[in-house]
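With one protein chain held back, the other chains of the complex are shown just where they sit.
Chain naming follows the written order as A and B, and within any one chain the residues start at number 1.
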Amino acid sequence: MDKIMTGAPPKGGRAKRVLPGFSLSLGISLLFISLVLLLPVTGLIVQTSGMSLAEYWAVITDERVMASYKVTLWAAAIASVINGVVGLLMAWVLVRYDFWGKRLVDALMDLPFALPTAVAGITLAALFAENGWYGQYLAELGIKVAYTPLGIIVAMSFTSLPFVVRTVQPVLEDLAPEDEEAAMSMGASDLTVFRRIIFPALWPALMTGVALSFTRSLGEFGAVIFIAGNTPYVSEITSLMIFVRLQEFDYAAASAIASVVLMASLVLLLGINLWQARYLKRLHGR
Amino acid sequence: MKQYKSSLRVGERPWTKWLLIGTALTLTLLILVIPLVLIFAQALSGGVGTAWENLTDEYTLHAIGLTLFVAALTVPINLVFGVFLAWLVTRFEFPGRKALITLIDIPFAVSPVVAGLLYLLLYGSNGWLGSWLADHDVQLMFAWPGIVMVTVFVTCPFVARELIPLMQQQGSEEEEAGVILGASGWQLFRRVTLPNIQWALIYGVVLTNARAVGEFGAVSVVAGNIRGQTNTLPLHVELLYQDYNVVGAFVSASLLAGIALLTLLIKGIVEWRQSSQRSPEINPSEVR
Partner (left out) sequence: MSITVERINKYFGSFQALRDISLEIPDGKLIGLLGPSGSGKTTLLRVIAGLENAESGRVLFHGQDVTPLHVRERRVGFVFQHYALFRHMTVAQNIAFGLEVMPRKDRPNAAEIRKRVGELLEMVQLSHLADRFPAQLSGGQKQRIALARALAMKPQILLLDEPFGALDAKVRKDLRRWLRALHDELHFTSVFVTHDQEEALELSDQVVVMSAGKIEQVDDPRSLYAQPESRFVFDFLGHVNVFEGALQGQRLAQGEGWVELPEQATGDTVQLYLRPHEVRLQDEPASHAHLPLRIESISLIGAEVRLELAPCGWQSEEPWEVGISHAEFNRWQPQRGDRCYAVPDVGHLFNREGQPPHTLSWVGR
């Protein structure tokens, strides 16, 4: 038993911790979390409990709202899959190869993370508008991105890309060369080795990154509303629905929809954490 | 952790390698570089003079000021919280520790609009706390306090998430050694812990700042439509864009993009310092 747990008080009641600051840091942390994170949730609960179950159901299953769920979920799913592929490629290239400008590219990977969503929003809108730098070429091919669900996918993809890259990178870095060398010395082709040895090792991290990307995309607001067109039933995301109801001063409806979104987010969060605890050491921080 | 570069690894064949690198570079160009260029190009598309006018317009200046003010309040609050939480969670064992670590991820998972709504419902004049405050003539929503509170919510995980894995990895032996030698809590933190976490702390602060400055969705809900009084810079960008003042919008956007680029630069420096610290030249003078 070489793992000694310090800081754990004994059962005999002589609660003396070696390192100082337990009470203080516990007090501050609990106070902050209650005040900032937990207390606001009570407001939502109070508001939604003021509605009857029938009212609640009617609001969250309203046609327009249901349409927004579909749009949001589909777009987030597609965007996450795209990010899975692109993110994997970027992570691979950044970890495995050396090339001129690599440091720069690596730093730029965090740009969507650091860039304010509104800025991303207007930039993407400008790029993909029919006379935009990209939009004009796509128009010739008959593809319209701005003011369509396609635009939503683009915006979600842009803002969540770092999640996949930063989750996969450390795992790629930790891969043992011996596994690949052994397989290749036995005659396996590049593709086979990737498929059977590398990918299985990457898969949990990739899934985590995709799940994080999905969760973030579900809630994305600023980047989406400029490029989406926001046509009800067609290109309106759920976050915007909440906003619309708020502007109509329909606090109850806004709360009801928000409660659905909140619950979905928390379930996803819990799921991701459990998954990470099972498959990965925690990949916080990136 | 640099391993030796073996040539017998997947994807090392020149054809594959350069194809992949080429694709990655192209994608980077299309997805990341060109949008950046667009921001600045649009900002200057009316000439430097117009850009300057937009920048120094009174509403823009007000928005800049408010944004900086919000950040100036948010960052220290979350810094203190993040440090205390990281210390609590990495140096002690107690029931509920894992739950705390999960709780801190909530702002990450929650949509910013929902976050704004939560605060609005609580502190708005119809909310249960808000109505009590209104009776005492205190208005938090649709005013700068509401913006600060919501920004604190959205950015609270960053410092903690930078510190926690690092402090866990470093272990508490150095602090234990310090305690045995007689150090008090503050001495311990200042002399032993802080030097070990300084770069992660700096990056956490920089990240918090970047997100605080750029927050849009949550602030939209909480700041109301009283433009000119409670507009942060991102809201100002939206306002200008909707008024078809494209140049103006992108001028403010450039400012924000500049902050983002600065954030990336600082991150690069922090990582460079961290990796050079992890392996200084090992120079054992004798084998004894």
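One rule holds for everything that comes next: contacts are C-beta pairs under 8 Å (C-beta built on N, C-alpha and C of every residue); 3 or more make two chains touch, one makes a residue touch a chain.
All values derive from a computational prediction rather than experimental measurement.
Participant: Would you mind spotting which of B:V33, B:A183 or B:I266 touches the chain that isn't drawn?
Facilitator: Spelled out, the listed residue whose C-beta touches the missing chain is B:A183.
Participant: In the full complex, which of B:E12, B:E53 or B:E174 touches the chain missing from this view?
Facilitator: The one listed residue touching the chain not shown is B:E174.
Participant: Tell me which stretches of subunit B touch the chain missing from the display.
Facilitator: Missing-chain contacts on subunit B: residues 173-174, 176-184, 187, 191-192, 195-196, 279-288.
Participant: What does the interface between subunit A and the hidden chain look like in terms of residue numbers?
Facilitator: Residues of subunit A in touch with the missing chain: 1-2, 4-6, 8-12, 14-16, 18.
By definition in this document, only the chains that are shown with their structure count from here on.
Participant: Within the complex, which stretch of subunit B touches subunit A?
Facilitator: Touching subunit A from subunit B are residues 1, 3-4, 6, 8-11, 13, 16-17, 20-21, 23-25, 27-28, 30-36, 38-39, 42, 80-81, 84-85, 87-89, 91-94, 100, 102-115, 117-123, 126-129, 149, 152-153, 156, 161-162, 164-166, 172, 175-176, 179, 184-185, 188-189, 200, 207, 210-211, 213-217, 220-221, 233-235, 237-238, 241, 246, 249-250, 253, 256-257, 260, 263-265, 267-268.
Participant: List the residues on subunit A that touch subunit B in their complex, please.
Facilitator: By the definition above, subunit A touches subunit B via 5-8, 17-22, 24-26, 28-29, 32-33, 36-37, 39-44, 46-47, 86, 89-90, 92-94, 96-97, 99, 101, 103, 105, 107-112, 114-124, 126-127, 133-134, 158, 161, 173-174, 177, 180-181, 184-185, 190, 193-194, 198, 215-216, 218-222, 226, 238-240, 242-243, 246, 251, 254-255, 258, 261-262, 265-266, 268-270, 273, 282, 284-285.
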